[in-house]
Structure formats: structure tokens, C-alpha cells
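Take a look at the structure set out below.
Note that one protein chain is taken out, while the other chains of the complex remain in position.
Chains: A and B, in written order; residue numbering restarts at 1 for each.
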Amino acid sequence: MKQTDPVVRFEHISMQFPGVLANDDISLDIMPGEVFALIGENGAGKSTLMNILYGIHAPTSGQVWIKGRRVEEFDPRNVIEQGVGMVHQHFMLVPSFTVAQNIVMSKEPRKHRIFFDNAAAETAVRKLEEDYGLTVPESVPVEDISVGMQQRVEILKALYRGAEILILDEPTAVLTPQETEELFTVIRGIVREKGMTVIIITHKLDEVMAISDRVGVMRKGKLVGIHETVDVNQQILASLMVGRPVLFDELERTGEAGELALTVEKLRVRDHRGLEAVRDLSLEVRAGEILGIAAIEGNGQSELIEAITGLMPVQSGRVTVLGKDVTGQDPGEIREAGLAHVPEDRLATGLSGAATVAENLLVGKQREKRFNRWGFHQDQTAVRAYAEEVYGRYDIRGAGVEALAGDMSGGNMQKVVIAREFSFDSPVLIISQPTRGVDVGAIEFIHSRIMEKRNQGAAILLSSADLDEVFRLSDRILTIYEGQATGCFRAGEITKEEIGLYMTGSKRLGGKEA
Amino acid sequence: MRQKINTKYLISLLVSIFLAFLVGAVILLGTGHSPLTAYGAMVEGAFSSLRHVGDVLEYAMVLAICGLACDLGSRVGIFNVGGEGQLLIGAIVAAQIGVSLNGTTAWLVIPLAALGAIVSAGLYAMIPGVLKVKLKVNEVITTIMLNTVAASLCQFMAKGPWKSANKTMVSATENLNVRYWFDGLIPGSNLSTAIFAAAIIAFLVWYIMQKTTQGFEMKLTGQNPRFARFSGMRIDRKIIVCMVISGAMCGLVGMFRVYGSEHLFKPSVSNDYYFEGLMVAMIARYQPLATILLSLFFAVLKVGAEGLQQVGVPNQIYLIIQTVVIFFMAAQSGFLECLSVRLQKRKAAGADAHSGSAPREKGGEKV
Partner (left out) sequence: MSEFEKIMSSIFSYGTLQQMLRSATPVALAAIGGSMTEHAGIMNIGMDGMILMGAFFGVLGSFLFHTALAGVGMAIVMGVLVGLFFALLVVRYKSDEFIIGCALNTFAIGLTSYLSRSYFGTSGTKGNPALPMLRLAFLDKIPVLRIFNNQSLFVYLTWIIVIAAWIFVYKTPYGFWLRASGEKPDTLRTAGISPKRMKWIASILCGVLCALAGAHLSLGQLSGTFAENMSNSRGFIAFACVIFAAANPAKAYIAALMFGFFEAIGLRLQGYVSSDLTNTIPYIITIVMMVWVVVRKQAKKRAAKQET
């Protein structure tokens, strides 16, 4: 094999954001003409690393070399000139501009030096289309074309700017399978024929196998492994991606599953973009059991939970809580029916960072008599006393109940959310990502609390990106792939390696009922 | 925008006020006046006689209720810029109720007038509220438009159907019967018993916002509407109700102006008073108590400015000082941020010239 110089070299890159070390001493070489896949869970630091390469962020420490030259100034303009192009996860397109206008932005062809030459722009785009075999409707506004088409526009934009190294940030997250296949054909084409280098960020393992030459795995800001794609398989990658080094003791389980508490029948949900995210999914949870959802990020589990809890509209199907049909009701009514919810994103949905810890603990109970004298007066002493009690009981550590929730650490914020939601003593609990971004000590505490709830007879639906967590807590595990249930297993009946096949859709059980 | 009141805030407020007076002094010097004489005249103008103190209190009342109306909206995350229009509508409706029921007992007329002001102004405020909640139409724009519409409508009514028989008044309603006037508290000043009603309203608003369960829910709705909805609150209804109450308060201010000091409706019952109240609320960071205290401060400034004419200085210097305080307060956090970034950069450049890479600003572009 011929020894070549790397086209991109990261040397000991670290990136510190307020409160998070997003990249932790990463060193990596990207070779010319390869497709390099960078995988990891959400928040593992993949996008941060690529944003550094693209010059959007300057690293806290470390150096980046592009084609043998050290990057002195982290600025997109500078990096674009060196031949780096990036297709962002959220497209960087101006919706009201036409395709051609978006592609030529910042390097517009001009008439008489000051006028925008639309005809020349469209000609230039057409030439690019021919060169790379990618067709787009040049003169249609971007807001009127499909997402897959918009992505082509993004790729063409990078090519127009002379990119030789193309970064694709989760390019398939918004694509249909057909569009994904087309994208891969394009990638193979530009790599083979034009000698380009492609870095692709993803968490879809089948795609890694399909497209990449090498794969790097990131976890919690660290690069934990680089492999030739031919040397690995999806199961190995999955365990690298989600594996957690600390092993916990077995949790004590008591009691048997009882009455049916939560049922979901043939649910269909569309996501924010109007695409079908949950397709004909059914599940059942009984009192005193935990049903864990095992799915790779972005396969509809978030939408499923938001639809059950009333945060998202249901297209069709039925949700029943304790025998009461709550389909399409608002979150308040569904809570009334006996459901509490620990949401996946605590800062956006789970609490108010601008309110105090005490206030966040109170929410939902504020109308109870003991806090609400004469129907309007808030009894601050009672609130404080209650908050202090919960604060202690849930081992929350911070600057006290009068401190702002937004100033706390992730783990303690999560404890606040869990303390509040558990305190309703609702028979049905929906728990999403209970320990994301939470330190090890707090994880153990949260896990034991969840198990305690189960043993007391709560019906719990748990969704987590951490497979170890799902295995540790669940009585039964439901796998979801592309919005559909692919299997349902008793805990202990299946191994992590085997379940990976169901999570990636390569295996399915006949009956989709869970 | 909705930050807490703390020591840092108090210091920047004091510094801003000081700097504003400094800017005022420069302008005074530039136009050939002595700042010391002028500021002395201002203090005298505000406190020299009981009459002036009365005017200070009356104007502080107007500013405070308008400011609190703004606070109330901002608490649930809606920005009521339409108070000026709501005030005028309330004022003219209240005035006309008093005029048409002339002869009836004050015990009937005054409650009816207050009710009329509340209902008409509240409904008028409901329009932008509903548009915001149901259709996400920007309430700032709609309320600005509705201000002008209200002003024109009131002009029309005061010039036409409800016009006074008095030929010297171009656009005004009939004078109210003296029986309906709020009693003056200090002879010769604008201060009337309306201030007691205003004090009760101010107390209620403060109480609701700070001490009640409803206020608690409002606060959460404004802070994080998604969280509020998630935890089962009806946020749409809360937003509309707050907007209506905010409008009703402005309407009541209009009624107070008519029954307390003007005794008839004319367009000058409010001279952009709501906008001044709104700016006070902004400086007070939408905190009710701070709004009330700052209203008092700006009322002193405004009434004191009348005294400037005694020493030949145009009283508009008051507006300049007031707005410069706002400029400083609004720019303060951004300014300090820029300063600290620059300091950090210098530190980074000094400490580590080799890998010198200061954190670049990220995101945060306003749209």
C-alpha cells in the first residue's frame, strides 16, 4: 500500500463549552479519497469536531492541519478556500432563494461587476449538475423542493465552492430510504471519479457498513476507536457506541406484572417536518413492569412518546391510560388520567431554568390545597417545606431549593425532574433518557428509584439510547426500527448483540404486538 | 430580557442614571445652560410646593399602572405595546358613559364608567392576544397598528358623535358633571382620589404576580411555554386572559385621567404615557415593585422638568435623560459581554501566543 499524507489531521483537539467538554483530546487522520464515517450517540461530540474542521468553532486546544497546512484562523471563509465543504444537519439554505441562488451564494457570478447574474448562475449550476450527475431544479425556490433535493443543493453548493473534502453531518436523518440510496450513489461517484474525500457523521450503522472505508467511534467527547469498515460489523459498532464501562450490580425486582395500565394501538405520528415517524405501532405496559424501548436515535421513539403524552398530535390509532381513552387529549388531561412523564430533553421540556428548584419541584402540584390557600394564595412556607423535603429525599445536590434550576449540573437537574414526576405517584410512568448527561453516581440513584417505582406497582415505559440501561432496567424490551416495532423480548431471553439486529431492521419478528 | 433584580442590576442602574445625567449636562452646557442650575431647578420643580408633589404622584400613578400592565403581559411572554390605544378607548368610553348618564347618582355612574373602560379596553386588547395565540401573528406589530386605529377612532368620536357643544374644543367630549369628578387631594394639582384605586390595583397586580398560584403559573408560561404545556397548564388561555387584564388596566388609567384630572375626553388625556410606562417597565426588568419605584423616579424627573422653564431651559431635557438611561440599561449586558470577550482575548493572546485561539462568538444571532 502506498503511504500518502493525510488530507486532514486533527492533533489533540479539545473543545470546552460552558459545562461540557465536547471534544476530549482527539487525534485523527483522514486520508485522501476515502469515505470516513464518524459515529456516536447524540452529544458524543461528532458535530463539534466537524464544526472545528469547518472553522465554525476554534478548539480550546489542539491543532488542525488541512492538506499539510496548519489552520491558523478558524473561520469558514478561510477553510472553504482550502477546499473544505460541509453539509450541515440543518440545511444552510435560504428558503426564499432559488436553488441556483443558494448554490452560488458568496461567489456569485456578476454582470457589470455589481449586478447578480442569474442566468450565469443557472448555467454554472447546470454545468455542475452535468459534471457530478446530480440534477436539481435550478430556478425553483428552495422552500418548494423536497428535503432530499435540498440536500443535493447543499452538496452542489459545497462543490461549487471548490470543495475537495466534503463533510456530511447526519445526511440521512431526513431522507427516505430511496433518497438515502441515491445519496450514496452520489457519494461513491464523487469519491471514485473526482477523488474527493468524504467524512460522514451518522448513527445509522447499516449506512456505515454500506458507504464507508473506515469508521471512527466517538463516545462522550472521546474517540474510542478507529477501524477499517471491513473489519467490523454492526453489532461491534453498536457495543462500541453505547457501551458503558462501569458495571452495576443487579437491581432487586419484586412482584409480578399486574393489570394492563397503558396500551397503544396502531399509532401513527408525523414528525415536525410532516414525515411519518411512527407507523402502526402497538404496545402494552402492565402495572409492575418496565417495558424498555431499544432503538437507535431517530427511529420514531421520541415521537411515539410525545404522542402518548399529548405533546404531539396523533394521526391515527389509540392511546389508553388505565382503561381511559386519552388519544389526542392535551397533556394536562392525560396527566389527570394517571400518567407522569420524564421527558428526554430536560432543559427544553422538563423544567424552567429561570425558575428556582423549589418552583420546579412544585409544578403540577401548585393547585393542591396545601400549597394553594383559599384557591389563590400560594403558601410559600408550605412550598419551601415540601421542596426541602423532596430535595433531601431525592438526594439533590446544589445551592439549595432557592437556587435557579438552570444553574445546576445536568445530573441534579435530572434529579429535580425525576423527583417531581415521581412525586405524583401516577400509576403510569413514561421515562425518556433518564440518565443522559448524568454522572455515574446519579445514574445508580436514578436507576434504583425507577426500580423502586416498578416494585411498587407502577407501569413504566422506558426509552433510552443507552442499551445497557435498557437491559438493566427492563422486564421486556421492544425494538423499534423506522417507526415500526421489530420485536419484543423478555429480558434475559436475548443478548445485546442479537438485539442489535432488530434495532437495525435486519431482523424482525412476525407479530409486531408488544 | 427577564433577568433578576440583583446587586449587579442596581449598580448598572445607578451608573446608567448617573451617566444619563452626565449626557444631559453635556447637552445643557452645549446649549449654554449651567447643568447645576438646571438640575437644581428640577429638584425644586418637583418638590417646591405641595401642588408639584401632587402632580408627581399623579404621573407616577399613570406610569406605574401602565408599566404594571406591561409587566403582566410580559410575565406570560406577550408584549403589549398597544396600551396607548387601550388607554384612549377606556378613557373615551368612560367619559361618554359619564356624559350620557348625566344626572344619575355618582354611585351608579362611576362603577359603570370603570366597567365600561375595563370591558372596552380589555376587548380591544383581546384582538392581538387571540391573533397571537391562535395564529402566531406578531403581537408587537398588531398592537402598534391598533394604537393608531384607536387614536383615530377616538378622534373621530370626539369630533363627531360625542363632540362637545363647546365650539372652542375641536375634538373633545362634553365636560363631566362635577358630581362625578374624583375629589382632588391637593388643590391645584392633578392628584385625585383615583390614586387610591390605583394603589389597590398596583397592590393586586403585585400580589397576583408574586404571591398567588395563578401568578406562579403565569411566570412559568412566560419562562418556558413548552414546559408549562408539558406540565398540564392551559397556556393559550392564560396568555389571552393576561392580555385582556393588561388592556383593562390601561383602560382604567384612561378613566382615571378623565375622572381625576381632565374631566372630559380629549386626545391629550394621554401623551404617549403608555410608552413611557412601558419603558419604565423595561428598565425595571418587568418586576412589579421595581416598576412602581422607578415610576416614582421618572415622575419626579418629568414634573421637575417643568421647573426648568423658570430658568429658561426647555423641559424636554427630561426625555433625553430618560431615554439615555434606557439606552444604557438595554446595552449594558451586551456591552459587558463584549468587554469580557475582549479581555479574555487579550488574556489568551498574552498568555499563549502560540495556540492563541480565543473562543469565537457562537450562534445567538437575533432574527
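Just so we're on the same page, contacts are C-beta pairs under 8 Å (C-beta built on N, C-alpha and C of every residue); 3 or more make two chains touch, one makes a residue touch a chain.
Remember, predicted model here, so these are calculated numbers, not experimental data.
A.B. asks: Based on the whole complex, identify which of B:Leu19, B:Leu50, B:Val119 or B:Leu153 touches the chain you can't see.
C.D. replies: Of all options in B:Leu19, B:Leu50, B:Val119 or B:Leu153, contact with the hidden chain holds for B:Leu153.
A.B. asks: From the list B:Asn177, B:Thr193, B:Gln210 or B:Thr323, pick the residue that touches the absent chain.
C.D. replies: B:Thr323
A.B. asks: For the chain left off this view, which of A:Asp75, A:Glu182 or A:Glu265 is in contact with it?
C.D. replies: Going through A:Asp75, A:Glu182 or A:Glu265 one by one, A:Asp75 is the residue touching the chain not shown.
A.B. asks: Write the list of chain A residues that the hidden chain touches.
C.D. replies: 54, 56, 75-78, 80, 86, 88, 92-97, 101-102, 105-106, 108, 110, 114-116, 270, 274-276
A.B. asks: Residue-wise, where is chain B in contact with the chain that is not depicted?
C.D. replies: Here the touching residues of chain B are 1, 27, 31-32, 79, 81, 131, 135-138, 140-142, 144-149, 152-153, 155-156, 159-160, 272, 275-276, 278-279, 282, 314, 316-320, 322-324, 326-327, 330-331, 333-335, 337-338, 363-367.
Everything below uses one rule, namely that only the chains that are shown with their structure count from here on.
A.B. asks: Indicate the whole-number Å distance between the mean C-alpha point of chain A and the mean C-alpha point of chain B.
C.D. replies: The computed centroid separation for chain A versus chain B comes out at 44 Å.
A.B. asks: For the complex, which residues does chain B have touching chain A?
C.D. replies: So the residues of chain B touching chain A come out as 2, 211-217, 219-220, 223-224, 226-234, 355, 357-360, 362.
A.B. asks: Which bits of chain A are touching chain B when the two form their complex?
C.D. replies: The contact residues of chain A facing chain B are 56-63, 74, 309, 311, 330-333, 335-336, 341, 343, 348-355, 359, 362-364, 366-367, 371-372, 375-378, 380.
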